[in-house]
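Apart from one protein chain that is not included, each protein chain of the complex appears where it belongs.
This part shows chain A:
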Amino acid sequence: MADFVSTASLHAEKNRATATTESRATRWVLLALAFGFIALFLLLPLILVFAEALKRGVGPYLEALGDSDTLSAIRLTLLVAAISVPLNLIFGIAAAWAIAKFEFKGKAFLITLIDLPFSVSPVISGLVYVLLFGSSSLLGPWLKSYGIEILFAVPGIVLATVFVTFPFVARELIPLMQEQGTGDEEAALSLGANGWQAFWYVTLPNIKWGLLYGVLLCNARAMGEFGAVSVVSGHIRGLTNTMPLHVEILYNEYNAVAAFAVASLLAGLALVTLVLKTILEIHYGHAIAGSRGH
C-alpha cells in the first residue's frame, strides 16, 4: 500500500494520480468511518424495529396489528394525514404562486415566516393550541358552551399536524417555481388562456414532480408526528391515539412486541417514502429544484 502514498519522492506521473484524491489508506479510513457511523446510527435501529416486532414470530405480530385499538390508531393517523396534507398542499401552491411569480415588498420576510414552524419545538407547536383553545383561554369556555371540541379531539390533532408540516410543500415549490420564471405562463396568457387555464395546463405540469416530492415529505411527517400531537391529543385510547402515540403507550406498558409491530408499520412507511423520494430524485432530479436537503 505504501507505493500509493503520495510523497515528494514519487515522480510526477504518480503524484498526479493522487493530486485530487486522498491516499488509499486515507480513503479506506474515511469509508470505514462513514460506513460505521451510518450502520451504527441508522441501519441498526431500523433492523432492530423489525427484529423486535417479529421476535415471537409472525402470529403474535399479526395479532398485535389486528388489535382494535391499533386499528383505530391506524385509521386516525390516515384521517389526520388525509386532512392536513391537502390543506398544506393548497397553501404551498398558493404561497409559491404569489412568491415566485410576482415581485413585492417583504417577500424575504414572508419566506422566513413560512419556515418558522421548522425552528419551533414540536412540543411548543402543540402548546400554542392548548393555550389558544384550552379551558384557561378566552376561546375555551366559549367553545365549550357550544359543545365544540378542539383539544383532546380530532380537530386539535389536525391543527397541530398542520402546524408542524406547514412549510413542506411551499419550500419545495418556491425555489422550483422561481427557477422556472413566468415565461411559460405569459405565453399561455398571450395565446388567450385565462389564469386558471394557465395554471392548470402550464404551471401544474411544470411543477408536478416537485409537488409530489413535497407531498411525500409532508405526508411522512404528518403520519409520524409525535411531540405536537402528544400535547393536544389527550391520549384517549381508541379515540385520539395516533399510531406514534399508540407506539408510546404500548412501549410504556412493556408490550414490546406490539409496540414494535406498530412501529414496523411506520418504519415501512419511512422506507417507502425514501424509495419513492430516491426514484423521484433519479428520474426527475432536474424537475425538483432544491431536491436535496431540508
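In this section, a residue touches a chain if its C-beta (ideal position, glycine included) is under 8 Å from a C-beta of that chain, and two chains touch if they have at least 3 such contacts; residues count from 1.
As a convention for this text, contacts and distances are computed from a predicted model.
Engineer: Name the omitted chain as UniProt records it, choosing among "Na+/H+ antiporter subunit G", "Copper chaperone PCu(A)C", "Sulfate transport system permease protein CysT" or "Lipid II isoglutaminyl synthase (glutamine-hydrolyzing) subunit MurT".
Structural biologist: "Sulfate transport system permease protein CysT"
Engineer: Per the definition of touch given earlier, which of A:Val80, A:Ile157, A:Met223 or A:Ala287 contacts the omitted chain?
Structural biologist: A:Met223
Engineer: Contacts of chain A with the missing chain: which residues?
Structural biologist: 6, 15-16, 18-23, 26-27, 30-31, 33-35, 37-38, 40-46, 48-49, 52, 90-91, 93-95, 97-98, 101-105, 110, 113-114, 116-124, 127-132, 134, 136-137, 159, 162-163, 166, 181-182, 185-186, 189, 194-195, 198-199, 217, 220-221, 223-227, 230-231, 243-245, 247-248, 251, 256, 259-260, 263, 266-267, 269-271, 273-275, 277-278, 292-294
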